[in-house]
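All protein chains of the complex are present and in place, except for one that has been dropped.
Up next, chain A:
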Amino acid sequence: MDLSSHRLLVVGAGGIGCELLKNLILTGFTDIQVIDLDTIELSNLNRQFLFQKCHVGKPKALTARESVLKYNPNANITAYHDSIMNQKYNVDYFKQFSIVLNALDNKAARSHVNRLCLAADVPLIESGSAGYLGQVTLIKKNTTECYDCLPKPPQKTFPGCTIRNTPSEPIHCIVWAKHLFNQLFGAEDPDEAVSPDGEDPENMANAGQNSVEKTEVVRVSTRQWAKETKYNPVKLFNKLFNDDVKYLLSMSKLWEKRKPPTPLDWSECINNSSIPLREDQNSQENSKMTSLRIWSMNECCKIFEDSINKLYQRLTNAGDDGILCWDKDDEDALNFVASAANLRCVVFSIVVKSKFEIKSLAGNIIPAIATTNAIVAGLIVLEALKVLENKTEECKTVYLRDRPIQNKMIVPGQLVKPNPKCYVCAVKPEILVKINLNTFTVKQFETKILKQELNMVQPDVEIDDGTGRIIISSEEGETDANNEKTLSTFGLTDQSRLKCDDFFQDYELKIILYHSENLDSTKEYEFISDSQAIKDIQINVEKENLKQRQLEEERKSKPVEEDIVIESVKSSEEKKRSYEKAFLDENVPSQEETSSKKLKPEESEDLTSTSVNNASDVISDEDEVKNNQQCENDVLLEEVEEIMIEDDSKQVAENLNGQNGHKTMPKENKDSNGSGGEDDDDVIECSSEDDVIEINDDDSQSRQTVSSNYYQNGNTNPSTVDKQTINEIKFFQHLNFESFQIFELLQIN
């Protein structure tokens, strides 16, 4: 194949992008365009090998081009230091490429490139990495799932009352400290209140008693108050960690089942000894790096004082309307957040964290290493070559694991067919939005629903009632008069339809409005296209829980019985999707919460959210588990490739392969050297690939769908999971949770 005849677009010149450009040039591609809007930072250099220290501050795309040209000075590489979401890069621009390769680090850009590739009908290789985990997959119009076919995990939110009144985790205090930073120095946001919330529903029973105090504390804005005291650190300290805490203590209902907070006193704290705020469990390890050390109380106070003084100085220098922006790499800002968060942790008897850990949490840092990116970039090129050779049917969705599971470290999975109900790639995309039409404004509809949630860039919206009335126009200023009007002003009622069009993305979407005044206070809107499916699934889940509990009881009463039988839930492809959604929705704050704030990623390096979803939810074509004694060599044979399937299992396997996306939670064979082979008894059997095993922790916090295609020698009954396997699956839940946590938990603004 003549590689030089193909023009390629590489979107992103970061972790994966640098490796990818090198691989493409070495493989023989010569016509490449690369786009990246970032500049080089010091912390990039451990993996973005096309950059050196002398390049810090320079544009990534241009620098990467310079460096990679050394591998082939004759290559034709065009670099743009620009956002891929710039209008310049429209459908016509995309049409010139044989294939587009994503090396991105955020959802918005991925979603946007996805739409342009669909519109231009250009194949796209999507990729992502997080720590040791990676994923590469093909997105092709009418052939595979598109980026938006699967619902993405919702953005993590923390309810206001947890942040303001009852923190119980370090992250709650860190979020609070970041809010405090913005209240004091940054752009004030009413959703980021830091003072006690007297209207905590949990305390409502005796809220009346506190009404006098409440007005005292809440009325003056934190900024106003700080200005009046000229940002006196001692006064701030005593207000935040003493007065406010005392007020919280007066909300006695909150502390009936919790440990009450302890107010701090500046003069006591600053004279406090130099004992670290918590025992350094790994003091030996911590001594290896300054930022890992745990501060003492007096050190924490000094850093709080010092950082406020410095930040106040900078705020003053910035002039009357000047504000500071939170940045994890700004030493003063980080010191302020770290000290304030830790002081609050002390107040609430929460484990304090080191500055290093707080930076991770506050800055939403996703660990990244060279090797994962190198492997992912290699996989991208192999996939791209198959596409260019017109062998799309040989393409896989490929996962890189952190360790072998079922002996597999790099795991191929079948590509999934498009979701016919996808709100992006369906023939006539539609979505239902549940919303309060009497309060939701046009502007909110545009920013929150169309742009933030549905990733449109320049939407035009007309009422689809034959009148062609336009309520939102992409022409600047044309519909500004509508901005503050509510949707009902335009006669929009339940079941009204809107035609939303993004000319730039060549994307048209029908939105069906569902009026609701009963949305709980934390949600302003809901997408409910799958509501019935979700309900069905939830009912099933409840049934399963009940059954499992009963079985667990039975098992306890019969200790000899080793196996736990888990009934499988029959589920269609669609239900699986919905189930995932239902599962994810669990993370959305519940009704009791008074207010919540959307948290956006500040930094989510090289990560597809799909990879987060699926990182430990590996798709594998075919897994056979043996159940008898094996010699060591047999470990070789545990894995079966689809092309080599035979015997009784062939029939089953074919059935399985006929389905879309076999999401399995492979049994881990810890003892992969086969010494003894006792692990081989850990068999999960299911009657069909579509079966969803719902493993449920007693605490029901972390659920995991396991759509399993395990089978044993064609024997399809009954569904059993033994104890060890359950432990292993629990371990995966943890893994999944953890990567999920990295992505979701830490998205604090």
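As a working rule, a contact is a pair of C-beta atoms (placed from the backbone, for glycine too) under 8 Å apart; a residue touches a chain by one contact, two chains touch by 3 or more; residues count from 1.
The working rule: contacts and distances are computed from a predicted model.
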*Missing chain's UniProt protein name, "Ribosomal protein YmL11, mitochondrial", "3-isopropylmalate dehydratase, large subunit", "SUMO-activating enzyme subunit 1" or "PCI domain-containing protein 2 homolog"?*
"SUMO-activating enzyme subunit 1"
_Using the touch definition from the top, which of A:L379, A:V424, A:V442 or A:L492 touches the missing chain?_
A:L379
*Who touches the missing chain here, A:V398, A:V424 or A:I472?*
A:V398
*Among A:I32, A:V100, A:C146 or A:C161, which one is in touch with the chain left out?*
A:C161
_Of A:Y93, A:Y132, A:W225 or A:F490, the residue in touch with the unshown chain_ = A:Y132
*In the full complex, which of A:L37, A:A370, A:A426 or A:I512 touches the chain missing from this view?*
A:A370
*Where the unshown chain meets chain A, residue by residue*: 19, 22-23, 26-27, 42-43, 45-47, 49, 52-53, 70-71, 131-132, 158-159, 161-162, 165-166, 168-169, 200-203, 254, 256-258, 285-292, 360, 365, 367-375, 377-379, 381-383, 385, 394, 396, 398, 400, 402-404, 407-412, 589-590, 592-593, 605, 631-637, 639-641, 643-644, 646-647, 670, 672-674, 699, 701-702, 731, 734, 737-738, 741, 745
